[in-house]
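Heads up, one of the protein chains got dropped from this complex, but the rest are sitting where they should.
Presenting chain A:
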Amino acid sequence: RPPPPSAGRPSVEECVDLWEGVFGERGVSEPRLSSEYIVAHVLGANTLASLARRGLAAVLTEAQTQRVWDLCARRLERMPVQYVIEEWDFRDLTLKMRPPVFIPRPETEELVGLVLTDLQHSRGPDQRGAVLASGPSLRFLEVGCGSGAISLSLLKSLPQARAVAVDRSPAAVSLAEENAHRLGLQDRLDLMELDVMTDAQAVLSHCGLFDFIVSNPPYVFSADMAALEPEILRFEDPGALDGGADGMDVIRHILSLAQQILPVGGKVYLEVEPRQPEMLQQRPGAGLQYTATHRDFSHRPRFCVLQRGRG
């Protein structure tokens, strides 16, 4: 059981320190940050740093104290902070988070960056405006959209682009829809509840050709699933993580779909497990060429770019 709220009204600092201690004792991961984010959230801020401007000696109201205690109790159950405070930031967006929809990881922010840079380069730096202006023709597909982070972030940066995003989890589709509405991007995003493993034909018949495909598909090796931290195992949809024996189940379906819905030269941008770029490089799938591997901020090979070849 969590400790009861102290008799007097605690200050921000006291709250953060107290819960850091409790989390630490109970073996909750990232005890300091968890405590900081929850207290900051209750006080209407994103981080303790942005709260610092009001002073850490500020005292919480009774209602705020109660709320901190309620939320921290959830964190004690190992619920991820992102679910506890029901939101998280992805690049410049703030997204609603709800279990069991997959929580976007920091690596995926880089995947979006990679796509944006690549789009600029492939059209030439001097035609950078053209990417934006020729927007109506720019149309992409996201497989396994989860909360919608990738699609929404790309649509935000490419004001003329349109997207189709699919996910096999109804919870994910409805959360992505909610996020799209909150960000005012719903008009350019079509969401479909669909499993590319079984309903690839539906994408083909409904949507026609796309300029590119982007995906952060489930890529964890089945054998590694059991070792995941309790935050992930207990709260996140395993279907968004488990990629089969070699983590490639969904990836293979995406690649076979790619050669049907991409024009020649159209690209697939994938976030993968560090062992997979090599596997993909050796067998990129029919009709596709492997073009590049990019490393993430931890220098792990994390992103693969493939391209539809001729013939």
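Some points to look at:
Here is the rule we go by: a residue touches a chain if its C-beta (ideal position, glycine included) is under 8 Å from a C-beta of that chain, and two chains touch if they have at least 3 such contacts; residues count from 1.
Simple rule for what comes next: contacts and distances are computed from a predicted model.
Per the UniProt record, the absent chain's protein name among "AAA+ ATPase domain-containing protein", "Growth hormone-regulated TBC protein 1", "DnaJ domain-containing protein" or "Mitochondrial translation release factor 1" is "Mitochondrial translation release factor 1".
Of the candidate positions A:69, A:90 or A:212, contact with the hidden chain is made by A:90. Remark: the omitted chain is touched by one listed residue; of A:105, A:182 or A:253 this is A:105. When you scan A:18, A:68 or A:232 for touch with the missing chain, the hit is A:232. Within the complete assembly, residues 13, 30, 33-34, 37, 46-50, 52-53, 55-57, 80-82, 88-92, 102-103, 105-107, 109-110, 113, 216, 218-220, 224, 227-229, 231-232, 236, 240-241, 271, 273-274, 296-298, 300, 302 of chain A touch the chain that is not shown.
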